[in-house]
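Below are the C-alpha cells for one structure; questions will follow.
As you look at this complex, bear in mind that one protein chain is not there, while each of the others sits in place.
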Amino acid sequence: MNKDEMQMYLDKAGVLIEALPYIQKFNRKVIVIKYGGSAMVDDKLKESVIQDVTLLKLVGFKPVIVHGGGNEISSWLGKVGMEAKFKNGLRVTDEPTMEVAEMVLNKVNKSLVTMVQGLGIKAIGISGKDGGLLQVDKKYAGGEDIGFVGEVKKVNASVITDLLEKDFLPIVCPIGMDDNFNTYNINADDAAQAIAQEMKAEKLAFLTDIEGVYKDYDDKSSLIPVLTPSEARKLIEEGSIQGGMLPKVNNCINAVEAGVSRVHIVDGRVPHCLLLEMFTKQGIGTMFVKEKTDEER
Amino acid sequence: MNKDEMQMYLDKAGVLIEALPYIQKFNRKVIVIKYGGSAMVDDKLKESVIQDVTLLKLVGFKPVIVHGGGNEISSWLGKVGMEAKFKNGLRVTDEPTMEVAEMVLNKVNKSLVTMVQGLGIKAIGISGKDGGLLQVDKKYAGGEDIGFVGEVKKVNASVITDLLEKDFLPIVCPIGMDDNFNTYNINADDAAQAIAQEMKAEKLAFLTDIEGVYKDYDDKSSLIPVLTPSEARKLIEEGSIQGGMLPKVNNCINAVEAGVSRVHIVDGRVPHCLLLEMFTKQGIGTMFVKEKTDEER
Amino acid sequence: MNKDEMQMYLDKAGVLIEALPYIQKFNRKVIVIKYGGSAMVDDKLKESVIQDVTLLKLVGFKPVIVHGGGNEISSWLGKVGMEAKFKNGLRVTDEPTMEVAEMVLNKVNKSLVTMVQGLGIKAIGISGKDGGLLQVDKKYAGGEDIGFVGEVKKVNASVITDLLEKDFLPIVCPIGMDDNFNTYNINADDAAQAIAQEMKAEKLAFLTDIEGVYKDYDDKSSLIPVLTPSEARKLIEEGSIQGGMLPKVNNCINAVEAGVSRVHIVDGRVPHCLLLEMFTKQGIGTMFVKEKTDEER
Amino acid sequence: MNKDEMQMYLDKAGVLIEALPYIQKFNRKVIVIKYGGSAMVDDKLKESVIQDVTLLKLVGFKPVIVHGGGNEISSWLGKVGMEAKFKNGLRVTDEPTMEVAEMVLNKVNKSLVTMVQGLGIKAIGISGKDGGLLQVDKKYAGGEDIGFVGEVKKVNASVITDLLEKDFLPIVCPIGMDDNFNTYNINADDAAQAIAQEMKAEKLAFLTDIEGVYKDYDDKSSLIPVLTPSEARKLIEEGSIQGGMLPKVNNCINAVEAGVSRVHIVDGRVPHCLLLEMFTKQGIGTMFVKEKTDEER
Amino acid sequence: MNKDEMQMYLDKAGVLIEALPYIQKFNRKVIVIKYGGSAMVDDKLKESVIQDVTLLKLVGFKPVIVHGGGNEISSWLGKVGMEAKFKNGLRVTDEPTMEVAEMVLNKVNKSLVTMVQGLGIKAIGISGKDGGLLQVDKKYAGGEDIGFVGEVKKVNASVITDLLEKDFLPIVCPIGMDDNFNTYNINADDAAQAIAQEMKAEKLAFLTDIEGVYKDYDDKSSLIPVLTPSEARKLIEEGSIQGGMLPKVNNCINAVEAGVSRVHIVDGRVPHCLLLEMFTKQGIGTMFVKEKTDEER
Partner (left out) sequence: MNKDEMQMYLDKAGVLIEALPYIQKFNRKVIVIKYGGSAMVDDKLKESVIQDVTLLKLVGFKPVIVHGGGNEISSWLGKVGMEAKFKNGLRVTDEPTMEVAEMVLNKVNKSLVTMVQGLGIKAIGISGKDGGLLQVDKKYAGGEDIGFVGEVKKVNASVITDLLEKDFLPIVCPIGMDDNFNTYNINADDAAQAIAQEMKAEKLAFLTDIEGVYKDYDDKSSLIPVLTPSEARKLIEEGSIQGGMLPKVNNCINAVEAGVSRVHIVDGRVPHCLLLEMFTKQGIGTMFVKEKTDEER
C-alpha cells in the first residue's frame, strides 16, 4: 500500500471512529425527525435524507419521520380548481380542502415509504388517524374559525411504540381526528414536537431551510451551535429571532422543557445534514438542550 | 316479567347461543374480507359492515380488510380533468392516473380507519407498499401493456402478522410495487385472495352485489349455499356461471385450492351480511369449501 | 330473500350488534359468577347457565364460577344416616358432616367441569384448598362454635390467575383451610365475594331465585335496575330489603365498596339470564355500582 | 468438636453428597408416582410419602401424583347401603356406584392436596375430567359389560404441562370421560402408566405392598434390582411372576417400551421409600429399564 | 430387609428430610460464598467445598463464589524474584506485584472453574474487571499509599445477575478497576461482602480457619451459634473478639446491617462445612442475623 492510499484509508477510518461515541450514546433511542422544506423538493436531497435516516436505523437508533407536504397541497388544490387561502399563516381548511390535503399528504407519505423500502428497510406510513395516534382540538386563527385545522390534544404513543417493537420505521403524516372523528390538518412541526414529547424522545430534529439560529441574523458567521431555553428566550426578547423562525424556536424550547433531551434545527439544504449533525463533533446546526455541558459552554 | 317480554328475551338469547359454535370454531383465526361494491357506497351499509367486522374482532377473530375504491377513482379523475379508460375490464393506468388512484385509495383507506376507530377498535390503514406487503409484476390486458396494473407476485405476510400481534385491525388498499419500486394498481379481489392464501386464512369473504351463486341464474330461488371447486367448475362449463361472476368464482376456487378453508360470496346489500353469514346456521350466501361435510351435502 | 326472512335476519343481527359495546367493554375482564339456587337444580337452566358462561369466555371475558351445593349436601347426609342441623341459618358442621359436605361439593364441582368440557371449553374444578386459594378463620354463629364453618381470611388469587393465564375456566367450590390445615365449609356467596374483591373483578354476578331488588317487595313491578351502596343502605333502613335478601345485598354493597366495578343480582330462573343481563341494554336484574352514570340515573 | 460429633457430621454430609448425582440427573424431569396400597392407609407412611414427593419437587424434579382410593370406596358404599361387587378383579360400576366412587376419590384427592400444602408446596388436585385429561373407552371384563369402568384412550397431557409450568404439584385421581362425557372409573396403575407414557416421563414409580420382583418368590433374598422387558417376560413365562404382580409388571414393561426411561416398583411399606429408591446407589426396589448399563448388569 | 439395613435406610432418609425446610427456604436465593484459607489448600477439603457448592446449586440455590489466593501470590512473587511486602496487614502492591497477583488469581479462578465443570455444573470464572463488576478507589494503609490496593466503590451486580440467569455458577476473583481503568487488588472478604450487599443476597458465608465466634476465646466450648450486630459489638468492646477475627466480624456486622439476611462464619477445615451449616438444624459455625427468632434466642 502506498502512502496516499494509506492516508485515504486512515481518513475513512477516522470518520467512522469519530461517529463511535454518538452511535453509542443514542443506541436504541427514539429520534423524531420533522422532514420538510427544500429537503422534500430536491430529489438529491430527498435521497440523502432517506439514506441518513436509514443509516440511523441500521446503527441502532429508532427514527420516526413526521413530514409535511405544504407545496403539493396547494398545487393539487389548483388542479381540482380550488383556491388555497391562508389566515395568520394557517391554511383555511374547509371540508373539500381537507379532503384534498389528506389525499396529498397520504401520497407524499407513501412515496417516502417507497424510498425507505427501496433501501431495504421496513417502513410503514401512517397518519394520525391510525390507532388514534393524534387527537386534536380545533385551532383558531386569532379567534377566528378557519375550519379543520387542529392542535394536538393527545398523542397515543403506543401506536408508534408498537410499530417500533415490530422493527418498522414509522413515517407519519400530520392528520388527526377530533372527539367526533372529524379529520383535521395539523402543522407538521407541531405534530413532530407533540410526538417527541409524548415519547420522551432522545432527539427531535427539524429539517429547515436555514443553517440554524444566528446571534445576529445578518452575520452568517454568528451561527449558535448550542442554546438553552433561557438563552433562546433572551434572543427572542432582543429581537434576534423573529419571523418564521419564531414558532420553530418556540417548538424547540417547548420540546426541551417537556423532556426531549436534544432538539436540533438542521439545514436540510446540506446533503446528509442529519448524519453530519448527529455523528460529527462540531455538528452543522443549532442544538437546544436544557443545560449545557462544560464542553458546550 | 310478562310472557311477551320473556319470549323476547328468549329470542335474544337464542341468537347469541346460535352464534356460540361459530365463535368457538373461528376463534383467533384470520379472516380476510374483500370490501367493495354497494356496501362501500351506501352509508347505512357501510356502517353495518364496519360494525360486523368490529364485532368479529371483539369476539376473538382476526379480521383483515382489503378494499377497493373504483367509483371514487373515476370521479376524481374527472375532477382533475383526466379521462378513465378501460381495456378488457382493466383500468388503463398511466403514471398520472396511478397518482390519482393512489391518492383516492389512501383516502378511502383512512376513512375506513376513521370508522373503525370510531367504534373504539384499534385500526391501521396500510397499502401494499408498507413493509413491502405486495410485490407485483406488470399485468397485460390480452397481451397489451396497459400501464401500472399489477398482479401479485409475492405477499410479505409478516407485515400483517406483525400488526395483528399488536392487536391492530389492518385495513389494506390494493397498491403494490414492482422490483424497481414503481407503484401499481391491483384488483382488490386479487389482492384479497393473495393475502388470504399466503396467510392460510381460515376464511376469505367477498362482499359483492349479488346474493351468491345460483344453479339457474334466472331463478333467484336456486341459490347454492355450499360449493366445492369441482362443482363450481362444472357450473362454469354448463354456463351457469358467467360474466362478472366468472373471475370472482375463479378467485374462490383458487383460494380454496391454495389452502383457505372457507371462501364466501356474501351479498353486501344485506345489512350485517357478514354476521349473518358467519354466525347463523343457514348463512346467507355461497360458501366454497374443499370438501363438504355430511351436513353440507 | 323475501321480506319476512329479511326482517328475521335483521332482528338476529340486531341482537348481536346490541351486544357489541358490552363485549368491547368487558373484554379480558374477570367476571366472578356465584352459581346456585334453582339454576343448579333444573337441568334446562343448568344447561343455559353453562352455555352463557361458555359464551362469555369465548367472546373474551374471563369468567370464574363459584358454586354451592346446599340441597345435595343435606340429601347425602340423609343417605348416610346423618342429620342436617342449622343455627342462625348456618350449617352446624362437625367433622363427619364436613367430610360429607366436601365429597358432595367436589362431586357437584366435577359435574360442572363435565358440562363445560362438553361444550368444548377447557375447564378445571378446584376447591379453596388447591394452591391454598381460600384461607379461613372459624366463624361463630351468634358467638357459638358451630364447627367447621369458615369465613374467608385471605384469598390467594394467584391460583386463579395462573389458571386463567393457561386459558382454563376455573370452577371453584367453597371449601377452605385454617392455619392448621383443617377443612372448612364456606358460604358460597361469601367465597364469591372474597374472590371477586381480591381479584378486583370487573363484575360479580349472584344467580338467585328472585328477580332482583324491589322498591316495594310486594309490587313486582318495582324492580330497581341500578343501585348505589348508599341507596341500598337507605332501602335496608326503610325495611324494603329484609330476610334472605339482606346478606346478599350486604355482599353486593361490600364488593362494590371493595373495588368490584359492577355487582349483579340476576334471576337464575330465567334461561340465559347471564347473557341477558350482560349483553342487553336494559338488563334483567339489579346492578350495584359505586356511582351511577348519567344514563343510569 | 469431638470425634463422635465429627463422624456424625461426616455421615450426614455423606448422605447428601450421595444424592448429588441423582439430583443432577433428574433435574427438571417429570416423575409420575402411582400412590396406593399401605402407604395410603398408615398415617406415618402417608406423611413420609408426601415429604418425599415434596423434597423431589424442591430439588428440581417435576413430580406428578396419581392415586387410587380402593378401600375407602368400598367403605363408603357400605355407609350408603350399597354393595361392592367385583368381576375378574374389576369393580362392577353402575351409575350410583360411580357417583360414590367419584366422591370418595375426590375426597382422597383433596386430602393429599391438604398434606402437600401443609408442607408449603403449591398443590392442585384434579381428576381426569379437568381439561379433558383422560379420555376413555369402556373396558369389558372378559367380554362382559361391568358398567362405568374405563380404559384410557387418550391423555391430554397439556393439562399437566400447564400446571407444571405454573409450578403446581399436580395430584390426579383416576376418573375419566368417554366421548359422550359420561364418568368412568379407571385403574390407578393404568392411569399412571398412560400419563407417564404420554408425557415421556423420565420416571414412573409404583408404590406397592411388596419389596419388588423376586427371582424366586419364596426366597425373599432373591430381589432383582434391575430388569429389562425381555428378562421380565422370561420370568413371566417361567412362572416366577404371577397373581397380582402380573398386571403391575406388565404396566412396567409397557411403560418402558413406550418411552418412559425408568419404571420402579417400590415398597410403599418402607418409610421414605421414594427418596431411598431415587437418591441412593443401591435403591430398594426393582427398576425396569430398556437396556441395562454396564454397572447394572 | 433386615433390621440393621432398615435402620441405615431410615437414617439416610432422615438426613435428607432434615434438609427439606432449608432447601425450601432458600430456593432460588442468592448465596455468596467467600472461599479461602485451609479449604483452598488441602485437596480433600477443596473437593468437599466444590461438592457442597455444586449441591447447593442443584437443589435450587444460586451460589456465587468469591475467592482469594494469598499464599500462591507470595509463592509466585518468589518464583519471579520479587519480594512480598505488607503494611498494616495489606499487601504493598506496586505495578509488577499487581501483574503477578492478577495472573495468580486468574489461575486459581480457572482451577476452580475446572473443578466445578468436572462435577457437571456450568461454571464461569470472572474477575471484577469483566463487565465492570467491581469499581474501586485506592485504599490507603494508615494514610500511606501502598499501591494498587483497592476498596470497592461500586458493584455492577447486573453482571452476576446476567450469568445467573443463564444458569452459570459465577466464580469471582477480587480484582477491580478504578475510574482510569487501572488494575487493583481487593481483599476477598471485602469483595464478597460488597457483592452480597449489592445483590441483597439471602446468605453470605465466610469459609475461615476457625470454628466461629467464641464467648471466651480460650474456652472452645463457648462457640456462639447466632449473633446480632449489637451482641457482636458488645463482644468487641469486651475484648472477646480481637486480632484477625475483628475485620471478619466487622464484615459480618456490616453485611447484615446492609440487608444480607444471614451471614455465616463457617469452619472451612470441616469437610462439607457448607452443607452442614446450611442443611442441618444446629449448624456448625456462627450465624449473624439482624434479629433472632424465638427459636434462636
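Think of it as A, B, C, D and E in the order they're written, each chain with its own count starting at 1.
Keep in mind that, in the parts below, contacts are C-beta pairs under 8 Å (C-beta built on N, C-alpha and C of every residue); 3 or more make two chains touch, one makes a residue touch a chain.
Owing to the predicted nature of the structure, the values given are computational and were not obtained by experimental measurement.
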Key: Interface partners of the hidden chain - shown chains only, full complex considered   = A, E
Query = Hey, which of E:88, E:117 or E:242 is the one touching the hidden chain?
reply = E:117
Note = Contacting the left-out chain: of A:41, A:58 or A:258, that is A:58
Query = Where the complex has a chain not shown, which of E:183, E:197, E:240 or E:286 is the residue touching it?
reply = E:183
Request  = Could you list which residues of chain E touch the chain missing from the display?
outcome  = 79-81, 99, 102-104, 106-107, 109-110, 113-115, 117-118, 122-127, 129-132, 159, 162-163, 165-166, 168, 175, 177, 181, 183
Ask   = Residue-wise, where is chain A in contact with the chain that is not depicted?
value = 1, 6, 9-13, 15-20, 23-24, 27, 48, 51, 54-55, 58-60, 119-121, 211, 270-272, 275-276, 279-280, 284
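Criterion: only the chains that are shown with their structure count from here on.
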Task = Using the touch definition from the top, list the chains contacting both chain B and chain C.
result = none
Note = chain A and chain C have mean C-alpha positions lying a whole-number Å distance apart equal to 56
Query = Distance-wise, how many Å sit between the C-alpha centres of chain D and chain E, to the nearest whole number?
reply = 43
Query = Residues of chain E touching 2+ other chains?
reply = none
Message = Going by the touch rule stated at the top, which chains touch which?
response = A-B, B-C, C-D, D-E
